[in-house]
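Below: one structure, written as structure tokens.
The full complex has more chains than appear here; those shown keep their coordinates.
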Amino acid sequence: MARIDGRTPDQLRPVTLTRKWLDHAEGSVLVEFGKTRVLCAASVTEGVPRWRKGSGLGWVSAEYAMLPRSTNTRSDRESVKGKIGGRTHEISRLIGRSLRAVIDYKALGENTILLDCDVLQADGGTRTAAITGAYVALADAVSYLRERKLLKSEPLTGTVAAVSVGIIDGAPMLDLCYEEDVRAETDMNLVITGDGKFIEVQGTAEGAPFDRAELDSLLSLGLAGCADLTKLQQEALGR
Amino acid sequence: MARIDGRTPDQLRPVTLTRKWLDHAEGSVLVEFGKTRVLCAASVTEGVPRWRKGSGLGWVSAEYAMLPRSTNTRSDRESVKGKIGGRTHEISRLIGRSLRAVIDYKALGENTILLDCDVLQADGGTRTAAITGAYVALADAVSYLRERKLLKSEPLTGTVAAVSVGIIDGAPMLDLCYEEDVRAETDMNLVITGDGKFIEVQGTAEGAPFDRAELDSLLSLGLAGCADLTKLQQEALGR
């Protein structure tokens, strides 16, 4: 069965990771999954939030946002509305959790790395692109700290990538674009480490509930997709 | 391995569903999972939100909140802080999605049912208790509409229950209380229909990432737990 853009069901969109897209940030990546384009900037600050002071532990968190015209129809700015929507909160929290899963707080010491993931253009899979790109920006921010000898030891305990999978017309598909996402009966975001373990599994039946066999095939698809993304991350980082 | 409260790994806490706890609401349930106590109130209004008017379709949504002293240490009111936190948004959206998965909008007609899930006391699993209780309140609100002949046909396409599962000291456990939740390496919330299909799978590695075998055992545990909860819901509804 042909996909809208001619891909096979288990094929990623063209993915690019452009490092050092910004001059000021300690780490920055423009990540593209097809037309989806997310600017990930890592900001390093010495010290940690108040509730963590004196613990000797570092902190990593993330904020996600969409530019108003990243989407097909313009959406109002959350700064103008005066509050952040539920979806934004949820994705910011997801990105933060995903990155923290590969961080050793002790090794990081009392430093904070904040990842800003701003969607410049949205065509489905913005949160998974954000996580995949943010990991690379995070790695650069860690290098920045390492070069300045501000680390106790290596804080990165692994790598992390993310991809969406879904069931469309009964068939499991990898890395949905917006048009596919809208039609999907089930939509799942998987955050997976470089050695193939799960950090997050978030599956939602948008239409009919899914059975265990369908769930299994989605998990397999996602594991393979994240393995590919991991390779692209390593290449981008010159490892 | 014994659990804090003496349960076996696959055992639910004592669950009670007290219907008609409120006099005004079209459906209401006080649901208890052990010490966790959530008041679920279903409010029926004729008409639908503006963006849905004239479609002939109904709407179901939910709002979740915690009383300030539901927790061990008092938390500030979100109304006083002037904004709703990320976690609250996320859970409200989850409850709404879970209930909408068993609703036929056409059959509901242009009616709205809003589920308020207010946590009176929190001891872990508040979101899964809320979904389990809210389904029963929703069913009562549907009956209210049915009795007034305001429905086109039967809008409930199934039942829905939810439970948490997690891995503690390497062992999968069902329905975590707060103390267990804090210690869990992996925490997963499962929303499952009465016929054993998945609506939501939300798993998060709080500590070490989990592998596919662990994921499989958690899914099995959750399927069994939700089957038990489904029975309790049916009993409460006198079906």
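The letters A and B name the chains in turn, as written, and every chain counts its residues from 1.
Definition applied: contacts are C-beta pairs under 8 Å (C-beta built on N, C-alpha and C of every residue); 3 or more make two chains touch, one makes a residue touch a chain.
Predicted model, so just to flag it, every value in this text is computed and none were measured.
Counting all copies of the one sequence in the full complex of this file gives 6, of which 2 are shown in place.
Here, only the chains that are shown with their structure count from here on.
Those residues of chain B that touch chain A in the shared complex are 83-87, 89-90, 92-93, 97, 101, 158, 188, 193, 196-205, 208-212, 215, 219, 223.
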